[in-house]
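Every protein chain except one is present and positioned as in the full complex.
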Amino acid sequence: MNPDLPILVLLGAVSIASALGLLLSRNAIYAALFLVLNFGVGAVIYLLLNAPFIAVVQVSVYAGAIMVLFVFVIMLLGAERLSPGENPPGTSFQRPLAIALSGLLMGLAIYVLFARQPPAVAAPPPDSSPLAVGLSLFGPYVFPFEVVSVLLLVAMVGAVVLTRNR
Amino acid sequence: MELFILSPILFPLLGLLINAAFGRRMSERAIGGVATLAAAASFAVCLAMFGQLTASEEARLTATIAPWISAGALNVSFGFLVDRLSIVIMLIVTGVGTLIHMFSVGYMHGDERFQRYFIYLNLFLASMLVLVMADNFLVLFMGWELVGLCSYLLIGFWFRNLKNAEAGRKAFVVNRIGDVGFLLGILLIFVTFGSLSFADVFAQAEARGEALAGTIGLITLLLFIGATGKSAQIPLFVWLPDAMAGPTPVSALIHAATMVTAGVYMMIRASVLYELAPTTQAIVAIVGALTALVAGASALRQLDIKKVLAYSTVSQLGYMVAACGLGAFVAADFHLLTHAFFKAALFLAAGSVIHGMEHGMHAAHGAHVDAQDMRHMGGLARRMPITFVAFLLGGLALAGVPPLSGFFSKDEILLDAFKHNLPVFALLAVSSVVTAFYVGRQIALVFGGRPRSDAAAHAAESNWLMTVPLVALTVGTLFAGLFNFPTTHPLTEWLAPVVRHGEAPKFDVALAAVFSALAIGALAAAWWLYRNPERAQTEAETALGRFLARAWYFDEAYKALVVKPFYVISTVCAQVIDVGAIDGAVNGVGRLFRDLGASLRGLQTGFVRNYGLVMLAGAVLVVAYFVLNAR
Partner (left out) sequence: MDSTTFVVLLSSVLFIIGVLGVLLRRSALLIFMSVELMLNAANLAFVAYAHRWAQLDGQIFVFFVMAVAAAEVAVGLALIVTIFRTKRSTNVDDLAALRG
């Protein structure tokens, strides 16, 4: 029995609760804050899973930069209030079908997880210090890393061009 | 050496290029001068070649420029050959060609496309020499098509008049029919002998002719179909009278002296094959003789000065073809030679008459009349003496009056027919009398009596550019008979190494005397009958007159039997098959997808979340597939 499991269960409960809060909230700002909470819980889980570098990036990039951007846009547009509204005509099947399909997917995931036990591997814990991650990024993964930098540049230019006042 | 052999072709090409490149800035005289000099240079080279060929019996000049087609068993090269047969034709083509170039400078004076005319004329000369100098069937076919193209271009030279353009098109289409036969013949030659070169084919044919008699019969028949197109024989002769729409010097050069004899030349060249195919020979002889009579009779009722000569040309070509059919290839060649002289002289004289009539029309400020209609002529002998003498001598030669050239060559053919094939002889004999009669009629109508229009009354003799070639050709008409004078037969001896020919029949004084008397009698009768020119008009209005004037209604028959059904089939193809089936299928495919799209458009709700739902469904399916399959 894993000693971390009780902590994980607690974190999982918070994580699912915040995700449901996002799903059901009527206010965009609340939804964003629920998401921040979810990301923060995620960071702690990463720490427990021996991934300190990812945990830090999760907090700084996701919970920090991206969510600030979301909140900023919500404020800018003044779109906090979310009206429930009606489904457009002819799409009444959307909600039940979506729930049914999601349930099916969930069932498949559970089936895979429990019906098919993978072989137990007695693995030594990997060296996942930021040093190791950095060496890996600039070693075998240097080309994708450079491609991602170009992608970010393109995204920046795209955002500027799209929001420019014409 | 190769350049020397090719130079007869290259000189006209050079003239053509000079005129094409610089013609716009050159005067008419300069353009005409370049073209005529090119032709003359070509003639001079041919004379030099003739000198070389006299050296020995076996002498022949060959030149192979480059391989042309090399595919599997088929090897054809751009090969040229000058031997005793081709040099005769080359001298005619270049010699008569030079004179007609010169005549054209005067005749075409002031035409808006003067430059283009001489470019075409040089191109024709080069093409005709390619045809004559070919050393295999494919190069011959190339020249054959090239002269056909030049003929088309020059018939429709004054294409602004729709009738001229249509005449050119008709010549082109009718010739294509013959060419299909010719091409099939060439293919069959390749299949049978595995080669297209004259030397190979004829050597093989001689070696195993007996075994291949049936195939050779078919080959010669197919080649003859080509000849009926190019040399205007029944059933394909209908294009030649219409070809008179071109300028008159063109009629003289292409449609009388040279191109139309290409079919006869080809048959003489292939004499080895024809000798091996007696059935084809019989067909050829009958077709030639029938053509001679049908066309000669048609000439009796023509009112257009050039149309008479056109039917006469068809008729004389019939003589040559008949001679080939009788195996008298040398006689055919001889008649080809003399005909080139006297018919060119006649056409140039006719051109001179037309030119004089047009001049008269301007001088008299009279009403515009058709300058080619003989009903408006008359009395031109006094106004145009040189032209008259040339026309008279050419006409007498055509009629076969001794001692002019036509008498000797025609007599040789008649003699051969008399010896070997009496039905053919009968047809040729009748047509010979008919020939003399229409010649007499034409001379009487054009030159005799009084002028029947202001234009004729004020007609004037043409200038030296036109009369000098006329006189030169007339001299040729007088003496060309010496080339195969009955007692010595120099042409027969000259051609003996190349052309198959049995014993030349001995000159028969009685036969010659009878036909001379008949010819002179017919001439005199025509002259006497047409003292009254009204007769030409009244005759043309009878049923028989219309029948002959329309050339036995061949054109009408073709229109009813070939053209109309063709139109019907085309209309069915266009209206029913194309619009109904093909367009229907194409439109049907389009409609199918349009309707399919219309029925499926409901799926595109435009709502982003619907699309997301579909994606999810797809994802679930894919995951389910892998999960259930990975067992």
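For reference, chains read A and B in written order, and residue numbers begin at 1 within each chain.
Basically, a residue touches a chain if its C-beta (ideal position, glycine included) is under 8 Å from a C-beta of that chain, and two chains touch if they have at least 3 such contacts.
The structure presented is a predicted model; accordingly, all values stated were derived computationally and were not measured.
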item	value
Residue of B:T64, B:T192, B:T215 or B:T605 touching the missing chain in the full complex	B:T605
For chain A, the residues touching the chain missing from this view	2, 4-5, 8-9, 12, 15-16, 19-20, 22-23, 28, 31-32, 35, 38-39, 42, 45-46, 48-51, 53-54, 57-58, 61-62, 65-66, 69-70, 73-74, 76-77, 79, 82, 85, 87-88, 94-95, 98-99, 102, 105-106, 109-110, 113-114, 121, 123-128, 132-133, 136-137, 141, 144, 148, 151-152, 154-156, 158-160, 162-163
Residues in chain B touching the chain absent from view	600-609, 612-613, 616
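Note that in this section only the chains that are shown with their structure count from here on.
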item	value
Interchain centroid distance [CA atoms averaged], chain A/chain B, Å	91
Contacting residues of chain A [partner chain B, same complex]	88, 90-91, 94, 97-98, 101-102, 104-105, 108, 111-112
Sites on chain B touched by chain A in the complex	605, 607, 609-610, 613, 616-617, 619-620, 623-624, 627
